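All protein chains but one are shown in place.
In order of appearance the chains are A, B and C, and numbering begins at 1 in each one.
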């Protein structure tokens, strides 16, 4: 077992997890959930698309919802690059490495690059997005959790080491990783100044497990649940409130009306210094919660399909069922 | 089915739920739990007894822990009467009604009256207690939940109507009651200015289900769980966080190291006016939580025995299992 | 100097401070302030009157705003009696004591009794009020401070001992009193289970100093200020945030658009037991804040006139200016 090494001189500059695209069978209901419970703000909407952002975000959207008549999916997860020039470098790099990348037009975004990671995850990059006013101090217009901003994605993949290696080569650092049977079964990767932009756990995949939004503090997360209870979304609470172990944060996981999973979490620790070495956790040694009820089975087993992407089984034969093993990790 | 009528001209003046006595097999561990997690303050302690109070309480103790080598029990639940004179009236009243009452000496308390309710619950009354300084603004000495004060007791009894009728005749009012199969299966009774000093639910009894302490707000309840997680008490979280339905409050239930159940709840609504009529809830109609995971089976079935008191089966044959029915009520 | 003695067998049963009537020159603006910043709910409104209640209150109104073209005033402060019968007893008692009382019709209230206290304060009593649903768990409809309920009034009077004596004879207890030059210059009186329904401080009077609403916790009070800042009411913050001394609570004082003063405070300590003796504070010994900036001069000197009531100078000659002396007490 060897932990993928971070390339500290990456070929281009990815700065952060920034946006994602989900499909919905009932846009009106999804809009209610995201605006009233999560507290996102609508930046733009049409009959078939809604763009939303956290109250702190100046960037036009961190979540795009698109109408579908089919099974709800995740179309793509998106990252920011620092400059337009980074996009050019990225295209060249991907093409040279056998990953065909193409520039596409995406509304409200600057030049946007699409590529599929070796594990099958559809990725999107842009360096610019339309800017809108921050609304984090417009307290009188806050609703539900008043989610501040998108923080990270969790993706389930069959081979965590392989997925992490791809991103480590692009400059992602590892804050924490989970080991079972001397195999890496979970990894937290980051580019911005906290421990996670992209999290992988070992399960059949690639599948989209959740996107996390930061809320100010515990009462805002509870407020989301109070509002959910009032507006008919009480059953959308899947897991929590609780507190992840390993120094991680307070959490609540909700399923949106289409089943996509959203985590509400507090602002994580700042992580910048070169001194910060990846921290190893043994899953079997009980990488448990600080407190909180055990997650339900659905939290371990259910996830959103990426549009048009086939799911592969786990590469390694787990010695225990993924749910049971993951039940001890409960990370994210 | 008929709801017991409150006697608004009661023979003596009970003012509030005020204290209880629990036994413990490990006083040191219980002390840790109550001082570090719940945040109570020790008013007095010896090798065999610890007296504790909430940080707001001037009265010497709301919880007395006594060392035992046997199964942990609840010795008695205690109420305040307004004046010494009320105790005399109470003794006369109980004696005249075939309930032998006797005055006893209890440390740190004024004259104290013991009587056993018709349902078998051992009750204690006093009008005075040694006074100590309030510590609610001594924030630098607060720990865990910094519980403010004892609020109410919940007792499981085989015949809720009978138990409630006894207390209603002593001036207790009913704020809420739960009906299943046209039988009252739960009742909230109160003397002080909020909806509950004493709560009954139908199950074999009498058994002590929980005592509730008020905490300032949600973060204090969460802080208790954070501390529990740090000090090896994470498994003491039994139920919650969640929010009871029917306008009731945010809750967390913990089991102390001896298994006694403690609820942390927020200050309830003020309830004083004569206009306030008892509110009926149909258990079968889903008197459910506003939000929160379903309580575990233990929460419905486990309770503390009263010292030397036999448990009677429920009078009525429930049409569903008590756990299943109660699962829909989740009150307290 | 002698502290007025409480009549523990009062001639009738006043239960709590419950409502007040203020006049406003701009009802629309006052409505904005009370609903958006304080977070009260409108129970009824016409072109000339608005009835509001806290989100926890079932009683129809705790604040009535009436349109005026004149100087904004306080028409009356209101208390609840327990039963209709208490009103009859009160009328008889007041009439027998040279205080002519009369029954009047007040919308949404049961039979209502008006009387003028010996210090000139216009009082109102009723036992019943129209009941409406509590909205304290309707979190999605909460705004600003989401004030829970009216808690107490503070009235400035020229002779605190005289004013307190009148109410003590009606059953009010004293929780705290302030002494300067061996004269009582402040007194907290209560009927319900906390330290204050009616507070007097020595200044020319009678004048209405403030009404206090309870908010859940500090963040709700801060939220009111955030909203005030967003909606053009930032200048309405007069005093605070801060924390009163003597075990009292966190506070914020705002002036409504007509200049009436509203305190936001946290739920106070429970105070029921006969053991609770009035606590004496020496104003000159620095009965100061736990923390917080000194109140501005306006907070000591400005108050609302009672409709049609003449203001009398203080009976005693203060040895220091009232503002300077009161500056050390900062109570309420």
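Heads up, the rule we're going with is that contacts are C-beta pairs under 8 Å (C-beta built on N, C-alpha and C of every residue); 3 or more make two chains touch, one makes a residue touch a chain.
Everything numeric in this text was worked out from a predicted model, so none of it was measured.
Touched by the hidden chain within the whole complex are the displayed chains A, B, C. Among C:4, C:144 or C:229, only C:229 touches the chain left out of the display. The chain omitted from view is touched by exactly one of A:266, A:293 or A:309, namely A:266.
Although one chain is not shown, part of chain C still touches it, namely residues 217-219, 222, 225-226, 228-230, 234, 237, 241, 243, 250, 289-293.
Touching residues on chain B toward the chain that is not drawn are 36, 137-140, 143-144, 217, 219, 223, 226-227, 229-231.
Along chain A, the points of touch with the absent chain fall at residues 8, 15-16, 56, 58-59, 80, 82-83, 127-129, 131, 134, 136-137, 148-149, 192-193, 216-219, 243, 247, 266-267, 269-270, 272-276, 290.
Operating definition for what follows: only the chains that are shown with their structure count from here on.
In the CA-based superposition of chain B onto chain C, the rotation angle is 180 degrees, rounded to steps of 5. Distance between chain centres (mean CA atoms), chain B to chain C: 33 Å.
Within chain C, contacts with two or more other chains are made by residues 137, 219.
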